[in-house]
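Excluded from the complex is one protein chain; the other protein chains are retained at their positions.
The block that comes next holds chain A.
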Amino acid sequence: MPTIKLQSSDGEVFDTDVQIAKCSGTIKTMLEDLGMDEGDDEVVPLPNVNSAILRKVLQWATFHKDDPIPVEDDDSKEKRTDDISSWDADFLKVDQGTLFELILAANYLDIKGLLDVTCKTVANMIKGKTPEEIRKTFNIKNDFTPAEEEQVRKENEWCEEK
């Protein structure tokens, strides 16, 4: 089985199946652009992903390696968050920091399936909450001045999203 070496930001090298690694659009492009053959001793550096996160990403990719390629969503209004598989739900039972890193890693590595499922998880954590509760959950600092907050509140009086 052809493998490829992926190196995280903190120097750890992961020997990975090429097919699994190619679920990341970024790695796929790198391999094709750099003309890397499998089996070379070449290492693909991933400076934006640390080893703990890369390990988790590869775990996800290994489980999902047989998934069909996700198509680009059309602009349908029907986006659902209740279709996260139980394996994914368990996989994402992590602390906020790890979830955050996974989102960034999925974005950097261009893994649509992982990005979608992490975004859905975050969306599920926002549902039904007040702004204060959302701030607490996600460690968001309220950078509105009282005047700005008042302005936004007033605009919302007259604005509806349908």
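FYI, a contact is a pair of C-beta atoms (placed from the backbone, for glycine too) under 8 Å apart; a residue touches a chain by one contact, two chains touch by 3 or more; residues count from 1.
Keep in mind that, in the parts below, contacts and distances are computed from a predicted model.
Novice: For the chain that is missing from this picture, which UniProt protein name fits: "F-box domain-containing protein", "ADP-ribosylation factor-like protein 6-interacting protein 1", "Cytoplasmic tRNA 2-thiolation protein 2" or "Signal peptidase complex subunit 1"?
Specialist: "F-box domain-containing protein"
Novice: Which residue among A:Gly11, A:Pro68 or A:Pro146 touches the omitted chain?
Specialist: A:Gly11
Novice: With the missing chain put back, which residues of chain A would touch it? List them for me.
Specialist: 9-13, 26, 43, 45, 47-48, 50, 79-82, 96-97, 99-101, 103-104, 107-108, 110, 115-116, 119-120, 122-123, 126-131, 134-135, 138-144, 149, 151-162
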